[in-house]
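Provided herewith is a single structure, encoded as structure tokens, for subsequent inquiry.
Shown here: the complex without one of its protein chains, the others still in place.
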Amino acid sequence: MLYFNNDYNEICHPAVLKKMTQSEGIQNPGYSMDECCARATALIRQKCAAPNAAVHFLVGGTQTNLTVIAASLRPHQGVISADSGHINVHETGAIEATGHKVIGVPAPDGKVRAEQVARIVDNHRLSEDAEHIVQPKMVYISNPTEYGTMYSLAELEALSALCKEKGLYLYVDGARMGYGLAAKDNDITLPDYARLCDAFYIGGTKVGAMFGEAVVIPNPSIAEDFRYLIKQRGGMLAKGWLLGLQFEALFEDDLYMRISAHADKLADQIRKTLADLGYALYLPGTTNQVFVTLPDSLLSELGKEFTFATWEKADENSTTVRFCTSWATAQENVDKLCSALVRLSK
Amino acid sequence: MLYFNNDYNEICHPAVLKKMTQSEGIQNPGYSMDECCARATALIRQKCAAPNAAVHFLVGGTQTNLTVIAASLRPHQGVISADSGHINVHETGAIEATGHKVIGVPAPDGKVRAEQVARIVDNHRLSEDAEHIVQPKMVYISNPTEYGTMYSLAELEALSALCKEKGLYLYVDGARMGYGLAAKDNDITLPDYARLCDAFYIGGTKVGAMFGEAVVIPNPSIAEDFRYLIKQRGGMLAKGWLLGLQFEALFEDDLYMRISAHADKLADQIRKTLADLGYALYLPGTTNQVFVTLPDSLLSELGKEFTFATWEKADENSTTVRFCTSWATAQENVDKLCSALVRLSK
Amino acid sequence: MLYFNNDYNEICHPAVLKKMTQSEGIQNPGYSMDECCARATALIRQKCAAPNAAVHFLVGGTQTNLTVIAASLRPHQGVISADSGHINVHETGAIEATGHKVIGVPAPDGKVRAEQVARIVDNHRLSEDAEHIVQPKMVYISNPTEYGTMYSLAELEALSALCKEKGLYLYVDGARMGYGLAAKDNDITLPDYARLCDAFYIGGTKVGAMFGEAVVIPNPSIAEDFRYLIKQRGGMLAKGWLLGLQFEALFEDDLYMRISAHADKLADQIRKTLADLGYALYLPGTTNQVFVTLPDSLLSELGKEFTFATWEKADENSTTVRFCTSWATAQENVDKLCSALVRLSK
Partner (left out) sequence: MLYFNNDYNEICHPAVLKKMTQSEGIQNPGYSMDECCARATALIRQKCAAPNAAVHFLVGGTQTNLTVIAASLRPHQGVISADSGHINVHETGAIEATGHKVIGVPAPDGKVRAEQVARIVDNHRLSEDAEHIVQPKMVYISNPTEYGTMYSLAELEALSALCKEKGLYLYVDGARMGYGLAAKDNDITLPDYARLCDAFYIGGTKVGAMFGEAVVIPNPSIAEDFRYLIKQRGGMLAKGWLLGLQFEALFEDDLYMRISAHADKLADQIRKTLADLGYALYLPGTTNQVFVTLPDSLLSELGKEFTFATWEKADENSTTVRFCTSWATAQENVDKLCSALVRLSK
């Protein structure tokens, strides 16, 4: 069986594993107070052109989201998210469990628009009984989004400007940030994120690391006492240096960008094959996720050799599915998938 | 200025106040461990034909909702509500502050349908990653709804049957329950609520009491240790007998029904006047709330003598507003309002 | 049976009830946005010499404590309290339910000392792993305390100075504040509280009101958006003007001080009787609570005519109990209690 259902089903990039195995026998202080984390922090600050940003390393994405949001909001404040946002639908209510409402907005392509945020904030402020309504205080987006679409720099700037104007925080979930940065039509850089956001994270788990996410917090009011929050929410890894050395491996020679570009290119090949076969993509995209609606008869055959993620029933005879490539995907496996798609479409 | 903006702008029914003033000089044990509460409990159990139901008295509706829901759910469980449900939009995230997600469903007329609940529950159970999604465990409805509409007995029975089938709790917010019970096309009785729901509350604050809501809990697994929850959430009134004697006043001779019927009848008069003038109601209704879209020019004049609640802008020149009658509304004031509507519509 | 077990077993002072009954038929806006609350706010600001302090009215003490604390702390912060503090032992974990640890300190007389706070804060800051420990951010005291003892002005000033120095908030639970202000050896005034505290509340429920506590918040960072917190935590009374007019009644002509002094004087009479009989008070005091250890044989007889609160078993044959007077206690009932004590001690 060849896996295309997600981008986290192999252990990690060899360069990451090598660094980890090389650390055998070396003693380190615990809780990320070590030199690996210090070096990784320096590297990330440099890549982000953000010498003063706080940088912290956590194990996983849900943990990171709930910790950042808990650190940012007072109890009566909520976070705006696309209806399809990960925090709104796929984290078992992790944000609500910290006491905060996720304010969903319709987002057919997975993206929140500045105008939507403006409308929510203005409606709230103009309301006769504003105090009876959760106060919107943060905008959560993921980039790439849950649907593999991407914000343009102009869109991100508009969101950021609006948030600044209205006094909201902008937070970017970058679980697949590498695949976005490396996408052929992307125009957002790490320094852009650092300049435009109050907090964001650079995903490692899905982009070459064994586990780990690097949170970058340019806004000092969120950064204050952040390590307390990490510990309280269960995200303080005892052997924290393991996070640091993974991000060192990923960022010391642009490995992160190279392996992301690899995955995007393979996804492009799948997209092209599907287009040539006349299948319409569910949404356009240039990152490592390919959403497409295919006949159930084809999927049933394809499923004997390949895994993919089932998104939703499209109509009686077809289903929207997701193919995912990753840093680990082999060219030959994509070739096999594409051949199978061609063969089964005849 | 004559108030039609809500149903809680006068102190309380004279019979309630009389009972309270008569209690001067009488000493009572605290925290609702008194005879007034015991008598009120017995009365309510009798009216509900539910001799074994737990009955508790709280001060207000948000407090009641958050306490019942916190008592009912484990941390990963959520409560289904109409998008327009009070807990979803008008309680400043009180439910989320207890850690639970409110799962909103579209409800143009304010009512949640059994089919909607079935779909959410089934989708959740069939999901490949159900554990990443909040588990629906309770259905919250208000009856009458936020829009003054009402569930029929058949609808309530369908919801109840579905909840039982799927293992969900059904909870009814009865902030305006009296106005529903007394409405001319209502076919639900208190024993129906007790038979069909796991918990519900009979609203006092908006129906003749100075303050207070009576929670009825037929389901023992919600009732267990409920007083701990009341205390923890700040709803344990020191002078609890004040709640008991108010509900005695309301229920010992059907005062609750009589004053509710009064309000509904006056609202019917407003509805008829509006219909005669050719204005379409926003939604049909027979309770004490009248939602209607009126020209801004008319509203601007009307607002000089009468208060009403502004719901939302309907179009460039008109607005949807709410007129509320209550147990306290005087016939002559409704006559004045209707005359003004006629006069200003010419 | 004559009640001396607590200070909340009668409805309210006649002047309060009169104002409430006089409001019959008068229509008011909801949620404390009315003129009664505005006037009560102005009165309290004036009595506190704090023209800029925020003033809010809530129904009960637990509700007030949890709302103030939730408004003040970030998630990793805790509140220091006497081990015997109400929030630590008698609110069913209301503070923990908002997510915050209560950091208990031993306090045999119910009072927290500045040195104790200094030690906790310094130990925390000097700790190698401070981030693994709840950060102390607020000091909670009640005055009078749970044991009826009182802070001197010097003690309150020392606590306040320390809190300012260390960056902590000082919050005073004034459930029985009147009985403290009126006590013969008290040297703290309302302007002192406003000058020295970040937030405090003036208790109504136990001091003449039917229900209600007035929160005064001199520190704007706690006051910000406070009404959102009130609503979210279930403390926003629909008919909020009922709170305003009660505090008007209590403060417009110093009724609050007069009725408090009455209770304290009667408690002094009980204390004198006990002293004359040779019983040692559990703790010295001049407020309305009298803690004393008495023989079980005496208590058993006394209990046939009088209620009192059982505190704890002192030894095999005696028990520490509390007698409470209040604004409502009749001189003749205290005379009867004292006579009975004398008679049963022979």
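Letters A, B and C name the chains as they come in the text, with residue numbers starting at 1 for each one.
Quick note on the criterion: a residue touches a chain if its C-beta (ideal position, glycine included) is under 8 Å from a C-beta of that chain, and two chains touch if they have at least 3 such contacts.
Keep in mind it's a predicted model, so treat the numbers as computed, not measured.
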| item | value |
| --- | --- |
| Chains in view touching the one left out | A, B, C |
| Among C:91, C:213, C:248 or C:264, residue touching the chain not depicted | C:91 |
| Contacting the left-out chain in the complete assembly, out of A:93, A:110 or A:285 | A:93 |
| Residue among A:156, A:188 or A:236 touching the omitted chain | A:236 |
| Residues of chain A (touch criterion as defined above) contacting the omitted chain | 1-3, 6, 8-11, 14, 17, 20-21, 23-30, 59-64, 66-67, 91-94, 97, 205-206, 210-211, 228, 231-239, 242 |
| Residues in chain C touching the chain absent from view | 75-76, 78, 89-93, 96-102, 104, 128-129, 131-135, 310 |
| Sites on chain B contacted by the missing partner chain, in the whole complex | 31, 70-71, 74-76, 98-99, 129, 131-132, 135, 225, 227-232, 236 |
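Note that only the chains that are shown with their structure count from here on.
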| item | value |
| --- | --- |
| Residue-number overlap at the chain B/chain C interface, same or different (half cut) | same |
| Rotational angle, Cα trace of chain A fitted to chain B, multiple of 5° | 180 |
| Reference chain A; chain at largest CA-centroid distance | C |
| Contact pairs, highest-scoring chain pair | B-C |
| Interchain centroid distance [CA atoms averaged], chain A/chain C, Å | 50 |
| Distance between the centres, which are taken as Cα means, of chain B and chain A, whole angstrom | 42 |
| Centre-to-centre distance between chain C and chain B (centres being mean Cα positions), rounded to whole Å | 34 |
| Of all residues in chain C, the ones touching two or more other chains | 228-229, 231-232, 236 |
